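With one protein chain withheld, the remaining protein chains of the complex are depicted in position.
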Amino acid sequence: MALQMDRSRLNAFLDRVFPQVADQLRVESVDEHLLIARLLVDDRHLRPGGTVSGPTIFALADVAIYLAILARIGEVALAVTTNASIDFMRKPAGGCDLLAECRILKLGRSLAVGECLVFSAGRADAVARCSMTYSIPPKPAENRALE
Amino acid sequence: MALQMDRSRLNAFLDRVFPQVADQLRVESVDEHLLIARLLVDDRHLRPGGTVSGPTIFALADVAIYLAILARIGEVALAVTTNASIDFMRKPAGGCDLLAECRILKLGRSLAVGECLVFSAGRADAVARCSMTYSIPPKPAENRALE
Amino acid sequence: MALQMDRSRLNAFLDRVFPQVADQLRVESVDEHLLIARLLVDDRHLRPGGTVSGPTIFALADVAIYLAILARIGEVALAVTTNASIDFMRKPAGGCDLLAECRILKLGRSLAVGECLVFSAGRADAVARCSMTYSIPPKPAENRALE
Partner (left out) sequence: MALQMDRSRLNAFLDRVFPQVADQLRVESVDEHLLIARLLVDDRHLRPGGTVSGPTIFALADVAIYLAILARIGEVALAVTTNASIDFMRKPAGGCDLLAECRILKLGRSLAVGECLVFSAGRADAVARCSMTYSIPPKPAENRALE
């Protein structure tokens, strides 16, 4: 399946629609199979002890999988997260960016399922595993038919 | 089971250990069965459209269930979230605080399981449902025995 | 919301559509808020050690929440499980029926979310906690509009 949005378009989308996270989160690469997003870790993300907090890892996974869906279907649809399951497996390395490697497993008419592994940059073992489901609203033409 | 920490001790714990969220998040009530925490929603939590973001709801659930565990076992243990599952069911009402109602379902020697429902204050239908597992480290005495 | 199917209609539905489980699983009670289903535990459900297996508990939760949805929307729709999250918290008591207490948290146009706690009959602490999402296909009239 051809990509509807490449790396630079996805990053421009972040700048425009999510200005509050755009300075911390960047798409590193995207192709038909894999999107990699980087969280530029700074003090805002840290818990006592110097590691990145669970909610920050959740937020990274949420945005990254969302971008991987948009890469496939374009900006037209407004996908909403309906379910997430996350396993926190290891403490992130201190002072280290996080990388989220995302795959889309299903891209249906109304539901999309994606998963990602989150790594401390340069480490081999994943910090967290996350799977998420997004509800994709019907396209305008279909909406009209339903009215 | 008697509570180890009441509402004022839990709020003092938040002030001391989580100063970055303590001005937004308060324990409203706690007893043997139920802890209710309130998120004082402000602009930091909002997504385009005026609703509270998914990661903010996740963060509320995570802290609230964590506090419900501490209420039972006291500050001695440093519990770590190992798994979370969350269903986002409805859009939070705009400009409205969120309330998390938490129950502890299991409090084992090494694992605790809690769940919560999140509501927009004053509404009857839950915005989100969340269940989380925490790993509870062995107590110092046991650590010593293991060495 | 009025019930579309009461206990005897739900049990008749089980007999007709799920004959392979109908002799083991019965709806005990159902009202607007709660459905309770009973698994009549026998040798088929047991693991070495005499406890009910995880997949059997999963199957009980899946059917029970499904029935709780049908109680609300009637037999017209063919709901399909899309996501499940389950925490196995305690070993079921040996030689003891299981009771699943189910609540529907959301009943949308296309997605329903339910949860249940599973108990060994007569025990106070839950054996397992489960939440599930079901996809509800559009009604015939809508299907026609989409063609």
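We call the chains A, B and C, going by the order they appear; numbering starts again at 1 in every chain.
Assume a residue touches a chain if its C-beta (ideal position, glycine included) is under 8 Å from a C-beta of that chain, and two chains touch if they have at least 3 such contacts.
Since the model is a prediction, treat every value here as computed from it, not as a measurement.
Taking the full assembly into account, the omitted chain touches A, B, C. Between the chain not shown and the residues A:Q24, A:S53 or A:S131, the one that touches is A:S131. Panel shows subunit A; residues 85, 87, 89-90, 105-106, 113, 115, 117, 125-126, 129, 131, 133 of it touch the chain omitted from the view.
Residue-level contact of subunit B with the missing chain is found at 82-83, 85, 110-111, 133, 135, 142, 145-146.
What subunit C contributes to its contact with the hidden chain is residues 17, 48, 53-56, 58-59, 62, 80-89.
FYI, only the chains that are shown with their structure count from here on.
In this assembly, the chain whose C-alpha centre lies farthest from subunit C is A. Chain centres here are Cα means. That of subunit A falls 24 Å from that of subunit B. Measuring from the averaged C-alpha position of subunit B to that of subunit C gives a distance of 28 Å.
Subunit A and subunit C have Cα centroids lying 32 Å from one another. Counting partner chains per residue, subunit C shows two or more touched chains at residues 85, 133.
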